[in-house]
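Before I ask anything, let me first share the structure, which is written out below as structure tokens.
Moving on to subunit A:
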Amino acid sequence: METISTDVVIIGAGGAGLRTAIALAETDPKLRIALISKVYPMRSHTCAAEGGAAGVIKPDDSFDMHFDDTVGGGDWLSDQDCVEYFIREAPRELLQLEHWGCPWNREADGSVAVRPFGGMQKKRTWFAADKSGFHILHTLFQTSLQFPSIIRFDEYYALDLLVDDGRCQGVTAMEMRSGQLRQFHAKAVIIAGGGAGRMFPFSTNGAIKTGDGMAMAYRAGAPLKDMEFVQYHPTGLPNTGSLLTEACRGEGGILVNKNGRRYLQDYGMGPETPVGKPQLKTMELGPRDRVSQAYWHELQKGNTVSTQWGECVMLDMRHLGEKKINERLPLVRELAASYLGVDIVKDPVPIRPVVHYMMGGISTNTQAATPLPGLFAAGECACVSLNGANRLGSNSLVELLVFGRRAALSALEHIQGLPATNTAALNARAEATQLRIRELFSRTDGTESMSGLRKEMMDTMEKNAGIYRTEEGLREGVAKIDELRERYQRVILTDKTNVFNTDLFQMLELGSMLDCATAVTVGALARKESRGAHQRLDYPERDDKNYLRHTMVYHQGQDAPRVDYLDVVITKSPPGVRDYSGDHK
Partner candidate 1 sequence: MAKSNKPIIWFPFAAGGTVIAFFIPVIVLLTFLAALGYVPTGLSYDSMRAFAGSGLGKLLIFGVIALSLWSSAHRLRCTCYDFGLRADKLVANVLYLAAGAGSIATAVFLLRI
Partner candidate 2 sequence: MKERLVQLEVLRYNPDTDTDAYFQHYEVVCQEEWVVLDALNKIKETIDPTLNYRWSCHMAVCGSCGMMINGDPKLSCHTFLRDYEGVIRVEPLTHFPVERDLVTAPDDFIEKLTRVKPYLIPKKPKPISEGEYRQTPAQLKRYHQFTLCINCMLCYAACPEYGLTPKFIGPAAISLAHRYNQDSRDGGRDERQEIIASKEGVWECTFVGACSEVCPAHVDPASALQQVKIASSIDWFKEHLLPGGGK
């Protein structure tokens, strides 16, 4: 097996991975940086983010307000030292992107423009039309091209972390075009592998969002934190799950049920605001968890619209007018027109909540370090505890910048004066990976179909770990995922050839998703309260006495995982009431 010796390995070349790589290359040009990704960087799912990125820049805004919105939006499950660091770094990172050429929308005077977003009391979301993530990703990718020390390994599927002497020292990965296994030795490893929304059937996430990074860290002993908090985005297309950005509502779009009623006023987000005059932090600009939950209640009441794609509510943007829609929401118009046949200028568009984002992930501290020395994580795959129980729209694009850079700085600190790598020990670990993969090829007793198993997993997650959860459903879910993990050992690999074997990669991805699904269901079962995106019908109230804590799930091989807790860091904002009644100043 070929060995590639580097200083730092980054797994994942989306927004977080690229930001990390650039920070490393800028800080120390002599560093050897390997940037591994299972897709070419510009295919990463950062490109699908639409609305924008939050950072305090305008004179009427303040760090304190961004802090309060984020902590309250997260239902007080955010670590407040982390939020503090984040909000202060955010404007700097967004300006840095501007200096790298990101085409942010502008005010007439040439300054950066901001738009309103859900759960934010001020306009502070920087945006590039409704392709903000796309522009951030391409700006980062293109900027990264000027650094010769960033050596990309595009279309390498990372398999297992190499851990020796209690610290992470590399990773094994397969070159997808040849099927060759390689091992990367490094003094530090940074995972920036994205989320795992694909374990659900309806998701805004691309096919690549299978939680490989999370699962890899989990298998290597790093805990997954707060995985039960899965964000549903309230406005997805009912057939493809494609995202219609929150900016639809930020710009003034309204949500109505089959009776034409703006039903959000019935769920603590009223009173009703005038149509076309969106008011911050109320009605349609409520936070995602509340707006998605309101849909569920409407569904129970029979107030949803029956369409050929299932039960929907309507997102009405007609009053915005064609000019504003074309200028601010061109992608939304295009998506609705081509996939649903609806012109948002002329008709309301049917939508439903879809799984969008994992608040949980690899447990990291404010330095982006995991409990496993030498392993760092950033972006959606990490849970630095910025987003708490519910992420506010437009915080995640900034999160990947702030903590992508932070991970780089921490990794640099970590590698100073490290003892030499024990090559023989790492080789032995890498060979274990090789055996694992060989077993898949040589398996002759396979009886389970991969796509069948995948579908069962998705259906289980939707049914048992959806917007509202119960003890009974979660028990069933935990048992089912456990069963699927056991059956996964007997999945058949149909394609046994070497070159670009997507049958193999989908099988490995399924394994990752099952690991993540375990953590989600186990964490959700253990959390007997309702907080943010985790809503229990049997425990409808928030329980700060017992659960103002992070869930930590530890891998235990084929056995059930171990669940532990970690206290939330509270610095200045004690848990309070989340108020989206519109009565705020």
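How were these picked? Simply put, all candidates are chains of the complex that A comes from, given by their letters.
To be clear about the criterion, contacts are C-beta pairs under 8 Å (C-beta built on N, C-alpha and C of every residue); 3 or more make two chains touch, one makes a residue touch a chain; residues count from 1.
Remember, it's a predicted structure, so these values are computed and weren't measured experimentally.
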{"item": "Of 1 or 2, the one touching subunit A somewhere in this complex", "value": "2"}
{"item": "Residue numbers on subunit A that touch candidate 2, as the complex places them", "value": "39-40, 42-45, 47-48, 92, 95-96, 98-101, 103-112, 131, 134-135, 138, 142-143, 145-146, 154, 177, 206-208, 239-243, 308-309, 331, 334-335, 338-339, 341, 450-451, 494-495, 497-503"}
